[in-house]
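Note that one protein chain is taken out, while the other chains of the complex remain in position.
Now for chain A:
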Amino acid sequence: MADPQLLSDARALVGRQYGRVYAWDEVNAPMVRQWCEIMGVDNPVYTDPAFALGTRHEGLIAPPGMLQVWTMEGLHANNYPPGSTDENPYEVLKIMEAHGYLSTVAVNSELTFTRPVRMGEKLYYTTRLDSVSDEKATALGTGFFVTLVMSHFAEKASGDEPVGELLFRVFKFRPANAQAPAKVEAAPAKPKRPLPGVSDDTRFFWEGCEKGQLLIQRCTACQTLRHPPAPVCIECHSFDWDTVQASGRAALYSFVVMHYPEVPPFDYPNPIGLIELEEGVRLIAGLVGVDREQLQIGQRLQVEFQTFDDQQTLPMFRPVDA
């Protein structure tokens, strides 16, 4: 549930206009030619002056898909030409970041063109924060859709002329299942695996892993084994328990191979097994040394332990011959 303060702070900015961002260069043939080359665009109306002269445009125009290119800052971030605003049209995202919504993904780019842009024209744009959605839950995570509209103009002595608009929508969110969110527009340190929440009921299991032991909870009243760990015996409701070390011999009860979405830092495809220990309880663990085509329900497995990020040891299961 979003902090009401966050939404009211963010909504207070809706409708705000941000100042001009100018183009470094006028619309020019070399940049158009390089863009057409890499895109595979071979329309001569962008590159062949003689052909363009005979068209309805009566001269070269810029590819419509280049509208945003002219006002990009280039190699150095936020290095805009003199006269450009130093306001940040994305300031609303900073408010969300302060509340833990750290990840950003672009969702929509909608260009509308008032008229073609011609060689030699000098462009600029202004930005308006169009809307901030209510908090939405998506497959990626929970957050807000933020929509900005950039209005592009060509400078004219007789009065600047609108040439087109960009509606740009991003989703600013908390990832659904990652503790260290992967922020798309920055370079964070390599994410580590999320750590388990450890309680008095589960501590023995993780400490066992550290020592290379696969420990299973056992009711000391009726000897029933249980996993995952819990405070009460499922058979006799006793609160008394100890642990036994499993042999690590097991069979594959079921499995899934994760392909997409790829969440760092895991490797993909990522095979996960529901594993039945020979002692009779099941647990979920990663599979190693497996070939997807060879995976078989019932296949024999043996536990081994791997340490990740120098801080977490997990049981993993490897196929062995029956």
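Methods note: contacts are C-beta pairs under 8 Å (C-beta built on N, C-alpha and C of every residue); 3 or more make two chains touch, one makes a residue touch a chain; residues count from 1.
Going forward, contacts and distances are computed from a predicted model.
Per the UniProt record, the chain missing from the shown structure is "Acyl dehydratase", taken from the list "Acetolactate synthase small subunit", "DNA polymerase-like protein", "ABC transporter permease" or "Acyl dehydratase". Only one residue in the set A:42, A:235 or A:309 touches the chain that does not appear here, and it is A:42.
Checked against the hidden chain, the listed residues A:59, A:81, A:212 or A:264 yield one contact partner: A:264.
When the whole complex is considered, the residue among A:63, A:89, A:141 or A:208 that touches the unshown chain is A:63. Remark: the residues of chain A touching the chain excluded from display are 31, 34-35, 37-45, 51, 55-57, 63-66, 68-69, 72-75, 105-113, 116, 167, 182, 184-185, 187-191, 260, 262-265, 268.
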